[in-house]
Structures are given as structure tokens and as C-alpha cells.
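Once you've had a glance at the structure underneath, I'll fire off some questions.
For this view, one protein chain was removed and the others were kept in their places.
We just call them A and B in the order they show up, numbering each chain from 1.
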Amino acid sequence: MTVASFILLYGISYGLVLCLIAVGLVVTMGLMRVVNLAHGAFAAIGGYLSTGLMAEAGVPLPLAIVAAVAAVALFSLAIERLIFAHLYGASELDQVLLTIGLNFLAIGGLTLAFGPNVYPTRLPSWLAGNVDFGFRAFEVYRLVVIAVGFLVMTALFVVFELTTIGAQLRASVDNRSMAQAAGINVPRLFSLTFVVGSGLAALGGAIGAPMLPLEPTYPFKYLVLVLIIVALSGFGRVKDALGVSILIGIVETAGRYFLPAVSGFLVYALLIVLIIWRRDGLFARSSAS
Amino acid sequence: MIAVERSPLLSRHRFLWPETLFWLAAVAVYLLFPQYLAIATSVMIMALFAVSYDLAIGFGGILTLGHAVFFGIGAYSAAWIALLGWTEPLTGALASGMIAAAFAGALGPFLLRLTGLPLIMVTLGVSVIVHEAANKAGWLTGGDDGLTGFSMSPLLGWFRWSVFGDTKYFYALAWLLVIFYLVRRVVASPFGVALQGIRENALRMRLVGTSTLRHLVVAYSISAGVAGVAGAVSAQTNTFVGLGVLSLDTTIDGLVIVVLGGIGTLYGSLVGAPVYMLVKHFAQQWNPFYWMFVIGTLLIVVVRFGRGGLLGMADVALKRLLRR
Partner (left out) sequence: MGRSPSRIAGLLALGAFVTLGASGGYAQAPVKVGVVGPFTGPFATTGAGFRQGLESYVALHGDKAGGRKIELIYRDSTANPTTAKALAEELLVKDKVSMLGGFMLTPEAAAAAPVVNETKTPLMLYNAATPALLKMSPFFLRMGQNISIPAELGATWSRQQGKSRGYVAVADYAPGHIVESSFIARFEAEGGKIVGKDRIPLNTVDFAPFAERIANANPDVLEVFIPPGAPAVGFIKALAARGLTQKILIIGQGEAEDNDLHLFDDSVLNFHSIIYLAGSLDNPENNALKAVLRQKFGPDAAPSAFTIGAFDGLHVMYKMVENLAGKPFDGDAAVKSVIGYSWKSPRGPVTIHPSRELVQNFYVRRVEKVGGRMQNSVIHTFPSVEPPAIK
């Protein structure tokens, strides 16, 4: 019982952080069909900014996170207009290379600003420590992550499924030209989506900093995991992204717990099997595209 | 689909006199900079790897982020062949290349049914898995410490390997020369033309009756074989193989060289390799952060403005000059 609860709690919290980081990419890749390997950089910058504000300027945690997310969102708007706008028609290889280049720039910038080592995160006292449920103790921090993660994802669903903009977004993902013909301002939607996606990544990086340590190579380190989630979710499927992320979080945690010797490649093996089996995404239904 | 420029300079089957420039420069390096032969040799090895990568990506349209796997298989094979007692370098490298090609031939029929992002993902995944597996299989790969303790017998029975690096340099250069022209022949052959057709429009090729998967597997295997030879040459000239041969860094180095030189030109890899490796060597020695900024900017500039890489830019410049 304790083992199962451990794996569920830790797996879900880990998966939710990955989901926050990845969902932005799921939507932007689905909508704009741009392979953005630099997405992780937004998460890294979000994490560094919020940790930096707390450590250097003594800003309280919630405020620091909000400030970091806002800063990254604005920054990503500039990047979208200046660089990504040119990528929309380019070949996949070009997109891969250019975004890898952006990653290198981000890593260089982070090293310059914060040094080459790990940037320590300290939890404020109200988050540190454990809460005892009787059969075992759980970290307060992880419970908060789960709460915040589910809240944000629910808000995202609501927007996606129940609002007009969400409908417009889904329409544009399914069939861009028809959506445009129907009068939807797709370029503006692109920018908005990109900004929101990057902001979510920054949120993931900021909340997840105690779990995923901040170092300059962060953008590359979690790139593979994020891409796995995107590939398995299928383009633009937010619900699937949540399911896939939690699955990966649990597989990784369970793998490390039960089979530590092979845990290093468990997720990749899973990825290969699933991609070859379900090319369009794990829970795909056919869609007009 | 990958955009590849068409022009006389980039014409892939005719031998043009400007090509000799590279080989002449390579000999000049030996005469003028004998103390830098170690890095010059690694440039030759990376050029060979880049040629193999160009064959896969530029000609086959196979978007792989895992090509270092074949480089690594070639390297470890060559090391083991020498460790088991067969220290003749030429046959050792050839055998290693064939082992790598065999792996590609086995993997290809499954892998190459995918295209686009799924292919990128799976090749990336395979690359990471092989890297992890090599780390764990210490009895096979030496793990983190790598494989050492082997040495090669004199080349052609006469040229001894020494720390001065002459033999190593010419060995690597010779392999590059021979394989480069062999690959050129392949690319100019009917097979090569069909391959490019598949890259441009696979559906149409199938309608014409070409078995696209078989062509892709053959191309992939040849490409892997060349990458394997490059890995073998690396193992033999360094008398050392570490996990780095399987790393994503190696793949990215190769990819950047191909794109920098001009994708789909083959010759571009020869041009791109020295430029990239030298910039990397000196930027890294110069300043910690600058290398990241340099390569990042390089990539962005090449993609945004350098249509067709260095050779493409040279072609544009040449056209402008000739118009006058």
C-alpha cells in the first residue's frame, strides 16, 4: 500500500511538472506545425528567474513565479515575432537546426548570467517538510505541485473545450485553411498560443525547480522527455498530453523503484514501441488534416 | 521534404577541377602545420562522418538524429578486432564498416517506414538507448572508462604509427578520398537518382513502381557503413574508444557540418568539417561561454540566410561574379 501510494504520488507530481512544460509545445506544434526544440529553454528561464527573484531579491514564492511567467511570456512574444514567424513554412530540418541554435544561445546566456553549476533552489518554510497521513508521510511540496498542476490543466481544458477561443484553436489545429476561410485570425491565434505555451513552460520550470534542478544544460536535458510527450500525445491534444505525461511520470518512478538497473532506458524503450505502434499519438482518433 | 539547391557548382556527378582544392589543401596542411596533425586527423574523420550523414539526410531524406550509433558501432568493432589480435588497420576498418551497415540493414525495414517527427523521435530514442546500454555493458565497451590497450600494426606493413601523427593523418585522408568518390558514384548511379526521387516525392516514385523502402534501406545501410568506417578510423588513430562516440554531441556535430557545408552536396561536408571543427577548437580554448554563442548564432545564420550552406553561398557569389 505504501509503495503504491508512493509511486502514484511521486509519479503524478513528476508527470504534472512535465505536462506543464510540454503542453505548450503540444499545442504550438499542433497548431503551427513548427518543431521547436528550444521549448525547454522557456522552462529553464522561468525556473531560473523565479528562483533568482526569491534568492537574490527576497521576493515571496507565489509572486516570484507570477513575475517569472509574465517575463517569459513577454520575451516569447518577441521571439515569436522575430524568429518563429519565419519558420512556419520551412522544412522540418531547418526548424530542428534553428531551434537547436536557439537552445545553444539560451545555454550560453544562462551560463553567463547564473554560472555553469546547478542553481540551488530553497523551498520556503511553509512548503518544506512532510505531512503525515498515518500510513506514511508525504512531502508538502509534492502535494502542492499536484494541486497547482491539476488546477492549471483544468483551467486549460475549460478554455480549450468550452470557450470560443478554444474552439477556434481546435478548428485551426484540425484544418488551418478552413479555419482561416471561416474568418478566424490565425496568425494572431498563433502568437497568442505561442505566448501561452511558453508561459506554461515557464510555470512548469518554476514550480518544478526543486524536482528538476536548474542548470544551464536544462534545455537539452529535458528535451527528450518533452518531445516524447509531444510525440505520444499527438498534435494539439491537450487531454492526451495530460494522460501521457502522467503515464510517463509513473513509468519513470516505478521503473526507478522496481528496476533501477534498467530504469535509464525504460522510457525510451516505451517510446519506441508506442511510436511504432501508434504513429499518430497514443489515444489518436482519425482527424481531417 | 528538404530543400536542396540545384546548380552547376553543386552538380553531384561531374568532377569539377575546384574539387581538387580540398585535397591540395589537405596535403598543404601536412607540410605547413605538422604540429597540428592530431586535430587535422580528427577533421578528416568528422568529414567522413558528415559525408555519411549527408548521404542519409541529403540524398535519402532520412531525418535521423541517431547517426552516431553507427559511428560508435564502427569504433567499438574496430577496437575489438584489434584487441582480439587482428591489428591490420585497413581490413579492420572495412570489417567495422560492414558490421555497422549490417545493423542498419536489420533496423532499416522497421525504422524507415516512419517519416518526419516520428522518425526523428525514434532515431533519437534509439541513440539514447544505445548510449545507455553501452554504458552498462562495461564488459563489451569498457563502460565509462572506454576501450584501450590495443595498437595497430604498421600500415601496409611499412608505415609505423607514431605520436607525430603522419601515418594517422594520411590514413584518415586516404579513407576520406576513396570513400568520397565511391559515394559520388553511388549517388550518380540510377540507384542514386531513384533515391533523390524518393526524397522529393515518395508517392510519385511508388506510382512509378519503385520499391521505396528497399531503396531507403540500402541507402541507410551504405550511409551506416561509411559512418562505421569513420568510427573505425577514429578508434584506430586514437587507439582509444570512449562513450563519446555514441553521444548526441557527435550526431549534432555531424549534422551541423553537413548543413553548414551545404546539405545534399557531399562536397559541402568536406568544406564544412574544417570550418566547424577549427572554430569549435579555438572558440572552446578561447572562452567558456563564447562557444555556445558562436555555434548558436552560426546555426541560426546558416538556416536563416545561408541557403544551401557554404557551398550554396559560394555558388550564389560565383553566379554574381560570372554575370559581370
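Some observations on this one:
Note that in this section contacts are C-beta pairs under 8 Å (C-beta built on N, C-alpha and C of every residue); 3 or more make two chains touch, one makes a residue touch a chain.
Predicted model, so just to flag it, every value in this text is computed and none were measured.
Within the complete assembly, A:Pro210 is the residue of A:Gly30, A:Pro210 or A:Gly234 that touches the hidden chain. Among A:Leu74, A:Ala137 or A:Ile165, only A:Ala137 touches the chain that is left out of the view. Within the complete assembly, B:Thr148 is the residue of B:Thr148, B:Gln196, B:Thr210 or B:Thr297 that touches the hidden chain.
Listed for subunit A, the residues touching the missing chain in the whole complex are 2-3, 6-7, 10, 14, 116-118, 120, 122, 130, 137, 139, 210-213, 215, 217, 221, 252-254, 256-257, 260-261, 263-264. Listed for subunit B, the residues touching the missing chain in the whole complex are 30-31, 34-36, 38-39, 42, 132, 135-136, 138, 143-146, 148-149, 151, 159-160, 162-167, 234, 238-240, 242, 244, 284-285, 287-288, 291.
Keep this in mind: only the chains that are shown with their structure count from here on.
The distance from the centre of subunit A to the centre of subunit B, each centre being the mean of the chain's C-alpha atoms, comes to 34 Å.
Chain contact summary for the complex, subunit A toward subunit B: residues 35, 83, 86, 90-94, 96-98, 100-108, 111-112, 116, 220, 224, 227-228, 231, 261, 264-265, 268-269, 271-272, 275-276, 279. If you check the complex, the residues on subunit B that touch subunit A are 1-3, 57, 63, 65, 110, 114, 116-118, 120-122, 124-126, 128-129, 132-133, 135-136, 248, 252, 255-256, 259, 263, 288-293, 295-300, 302-304.
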